[in-house]
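Up next is chain A:
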Amino acid sequence: MDPIYQALVDIVGQEHVSNQPEELFIYSYDLGTTEPHRPDYAVTPRSTEEIQEIVKLANREKVPVVPLGGGLSLAGLAVPFRGGIALDLKRMDSILEVNEKARYAVVECGVSQGQLTSYLERNYPHLTHSEPGAPPTATIAGNVAIHGQGDLAQPYGFNSDMVNGLEIVLPTGEVCKFGSCSIGSGWFTQHPLPDVGLFLGWSGTTGIITKVSIRLFPSKKIRGVGQFVVEDEELVPEIMYKLTHTQMTEDIVAFSQAVPPFASGLQHFTINIAADSEKELEFKQEIIWDDTLGEYIRSGAGGFLGFRSGLQRPQVSKTSDWRKGGGFEYVGSIMPVDTYPECYRRGREISERHDIPYTVLGRCVGTAHAMMFSWTYAFNRADPETVRQAREALHETDDLVLELGGTIWKPGLYGQKLVMERLDPNTLNLMKKIKQMLDPNGIMNPGNWEVS
Partner candidate 1 sequence: MDIIACIKRVPDTSEADVVKIDPSQKDIEKDRLAFKINDWDEYVLEAAVQLKEKLGGTLTAVTIGPKEWDEVLRRALAMGADSAIRIDQDVSADDPHIVAIILDKVIRRLPYDLVLFGAQSEDFGSGHLGAMVAEILGIPHATLVINLEAEEKKIHVQRELEAGTLQSYTIDLPALLTIHTGINQPRYISMGGIRRAMQKELQVMSLSDLGLSLDALTPMVKLEEMRLPPKGKEAELITGAPEETAGQLAKILKDAGIF
Partner candidate 2 sequence: MTLTNFRYGDVIHRCFRCGYCKFPINWMDVNNCPAYARFRMETYSCGGRLWLTRAWLEGEIEWSDHLADILYSCTACKNCEVKCPLSFNIDILNMMIAAKSEMVERGEIPSAAKEFLENIQRQGNPYGTSREKRDEWMEGTGIEAYQGQEYLYYVGCVGSYDTRGQETARLLGKVLQKAGVSFGVLGNDENCDGNEVRNLGEETLFEMLAEDNVAQFQGLGVQKIVTLSPHSYNAMKNDYPGFNGVFDVLHYTQLLQELIRNGGLDVSGGYNAKVTYHDPCFLGRWNEEYDAPRAILRAIPGVQFVEMARNRNGALCCGGGGGNFYLDLLGGSEDSPARRRVREACETGANVLAVACPNCLTMLEDAVKAEGLENKLTVRDISEIVGEACVIK
């Protein structure tokens, strides 16, 4: 009997460890184009204590640990490149606290976006969180760990900006807390203690998030989506600028895609608006459509496609079926808003060169401080040629992001390499030191962010 397997069984129980080909197969795969790599064990812990024990074991035995929540990053961030333990955190799924007045929720790392959404709808209908476009199985913790953004990004920024506190199991097994909770003062703020923010953006290479306090925001009674379209991509940055100036939108997304063909080349906007009354809604609509976008409509440059109330959960996974193929991957980037036209044009070129229907999308983050721009490439899982095409297109797009002056969001291995090549040497050196200090045995999600 494999002693590591036995030790894992002793920690989490027989049913929550597997070293059988079926689990190893499933946990070797990312949903995107990353080449699979099998872990040696799949483990589903239920508590911070169990995770600590697992991490200590992993240090003793020098076995990699690859944490994953929903496993939906698509960039290979949870592929066990060096084998070891695939640590599926989704059993850690308790919503621990909702503080209504201070507007935050403390959740375990396996709580999914959908679970929190539904919980708030049922119990705190006037509160909501910033829900990313990922499927509802994506976890809150996974999302903040990669600096995700959701449907409240326009007023409030990145989801990682909404973190009020974290509980982390360090790569050496100790538990640390960050934020006000670390001094026993509740989970209401991350500030203003000395900054030790070492865990976001590191793709799980510096520790395992076990609890997150995430900010909640007012959920108005009526939330809906207005749709607007322009023909000229050059207009998108100024429209975003003007819309954010109104301070009346919850989410602004511009996108363009090859399907359906009649809409190809057009730039669509979805603009989320929320109001507590018809009066407020009407007022906001008037300011947005008449006062702000009216000039484009009147000049014929743009068109209002209507407003429907109610937020539909975006079903991004439908993109996976574009090539009847079960797969897509995208390059995400954080870009200045004024690069939108170039991002669109160059992205479309890359897609067309690789024979993939193009899909590009820019979501406004903050008051047009930046946008998350993504280029999505669908492929057919059953046709390796299309997977290869998509992979090439993704790499070209990573190059493009840096060429256009942006940063790559949750880069995969290729993108990480590009970023590290350009990193300020002193920053890189500091990262090295941090990594060595936190993870002396190099067990945490090795392969990713290998600064040393």
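Regarding selection, all candidates are chains of the complex that A comes from, given by their letters.
Assume contacts are C-beta pairs under 8 Å (C-beta built on N, C-alpha and C of every residue); 3 or more make two chains touch, one makes a residue touch a chain; residues count from 1.
From a predicted model like this one, the values you see are computed outputs, not experimental measurements.
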### Task
Going by the contact definition at the top, pick out the neighbour of chain A in this complex from 1 or 2.
2
#### Entry: Residues of chain A defined as touching candidate 2 within the complex
15-16, 18, 20-23, 25-27, 29, 31, 42, 44, 70-72, 88, 90-91, 93, 112-115, 117-119, 121-122, 135-137, 313, 315-318, 320-321, 324-328, 380-382
